[in-house]
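Note that one protein chain is taken out, while the other chains of the complex remain in position.
Right, subunit A next:
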């Protein structure tokens, strides 16, 4: 008999990646040094909008160690235009997007010249010797005025700053009714304008790129989330044959969506390296990163919610005004549209209309940041649910109960046209209210108000869901997205019985190596330690769609599982042959094939060895157990949960302190609870950060005034509460693992929970909204303090 083996899936293993990632003793791109390597530095525009009247590089060229100084004019012919993979409408305004500005700069931070030198310091020093003459142009920074007839234009060739207008209407789509009559007839109509401030992804490792142009293939190392997409897009942008380019994402120190991009810096380093015929490296400073990594969010939301007096929602209208910044990045115009499918949240809404108008301004362009469109939408609807509750004098949980999809109603097709496969909002909410002591805190809140306590208590609710595991290829196609959403995996059985797993999903801190090893160890019955996961190199892992949209486990992890099954399918006839029985009479458990009803067995490692030797195999058997699989999910996965937040608001100073935070998430089947908890913690903190701390600001000239961590406030542990996490488990039906994504759910859920709590604390003082981030000063002003 085989010994009982603890199942790997579900086990809270520490990540095998941790030691090297935490100590930094690993292959970060900037840790790599190649023989003859040169260093590149980039001069960035100090102005937001100007014609480049003249550039004098002669002094810089004469500086010690300098090998080349290149401007946009020098590169104009070969640099092409940075690609946008998401043409959201046929008439979308898609401007030329040079990697380096040629004649005009359109945001502060745009690259205007580069230096390549023998050392990074020499390159940096030479930047100061480049003389650029700018002829200022008028700037457009306020998105609410960018569409005015007299507004300055970011791209005059379009005659307007409008990029695109995109509409979803449930009556037109056949998923619901018309909103206009429902709103006209409604007894309760709430209108609110919310602002989603601009945020900066603030990944731990600044971006770095190294290109080796020597040899037949050009090799690029980049701190990217998307090596496969990068390779394809560079080939398309630069006219470089794809097979002549190898892209490697070695260990990558966080991305949060910020490294889901094909960057001007990657193009410039490649062009410079090719021109000089030597390896060239660029590593950004933190200040460069804040200026020139893509930003996120930045939209105004005008919401109209119609309801009956009992709280039943009858219609929802959403009008977004999205600030895209100066250019289109890889996914820029599509990000706000991801929200189109999420504004209805977990609710049964009979009529829904969504309009997004996206606009150019003289700022860094926006693109995906953790959640990408879904946090914005969830914020909008969850804030509105609290507003509706307040309007009707109902408990915010009760209003939600009256509108949410009951657990017996799944699968449920929403008014936005998605089919939620599974969920149990009642269970998650019950568990959360119990852990939170919801009623006890409500009593304390009332008591503090009665006693005129200067410290008020507020309770915020967020019952979120989100669509992730991006994505079914056919859905992406219907949204005009430029690629599919499958993921690939391969398993290589080594002669000694060890296993290599090749994944197309490219991790940047998520713990793929650990989770994938757990899946394979369970499926093949091999020790966890015997599995090695290979990733992030287009030569080792030629097929992949990379990591974003909480897709790794629910798409990529499933591909690994399917590949493991195919290994077993191949091994089965060999095992039968070795055991002298029919394949149908084999059992497989804990890594061992046994002839049913006997003690005769053979391990997967023995089968692997036999296939390697190939001395005694079934007739016609191809001696190879390796297998690959590509998984294209039939649907998104829909994690959901209930987050409850209690804040204390100091009315004398406006300071907000999170007193307690409970999150009960349903992410389906959990492969590694420790990793899931880590994702929830990080995600919730990211959401709290948007609610209370972070904001990227530009001054009236278009200078980023939050260009360092002294000005752009990331919260620290000292600002954060202990998080109480728990889970309900409703497995996803759209993949055989039953897993749903978790990388973004905390961020999606937390922001409205916190802001709802802050508003709830001071609502009796006449407050119905406080713009994010809810800084002490904003809170204080909202309640009448300060000037």
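Everything that follows uses one rule, which is that a residue touches a chain if its C-beta (ideal position, glycine included) is under 8 Å from a C-beta of that chain, and two chains touch if they have at least 3 such contacts; residues count from 1.
Quick note on the criterion: contacts and distances are computed from a predicted model.
Novice: The hidden chain: which UniProt name fits, "Assimilatory nitrite reductase (NAD(P)H) large subunit", "Aspartyl/glutamyl-tRNA(Asn/Gln) amidotransferase subunit C", "Xanthine dehydrogenase family protein subunit M" or "NADH/Ubiquinone/plastoquinone (Complex I)"?
Specialist: "Xanthine dehydrogenase family protein subunit M"
Novice: Among A:500, A:565, A:719 or A:771, choose the residue that contacts the chain missing from this document, as touch is defined above.
Specialist: From the options A:500, A:565, A:719 or A:771, the contact with the absent chain belongs to A:719.
Novice: Could you tell which one of A:479, A:655 or A:724 touches the chain left off the display?
Specialist: Residue touching the chain left out of view: A:655.
Novice: Can you work out which residue in A:122, A:208, A:283 or A:775 touches the chain that's missing from view?
Specialist: The single option touching the absent chain is A:775.
Novice: Using the document's definition of touch, tell me which of A:133, A:310 or A:699 contacts the absent chain.
Specialist: Looking across A:133, A:310 or A:699, the contact with the absent chain belongs to A:699.
Novice: In the whole complex, what residues of subunit A lie against the chain that is missing from view?
Specialist: The list for subunit A reads 46, 125, 652-653, 655, 693, 699, 705, 709-711, 713, 715-716, 718-719, 775-777, 780-781, 785-787.
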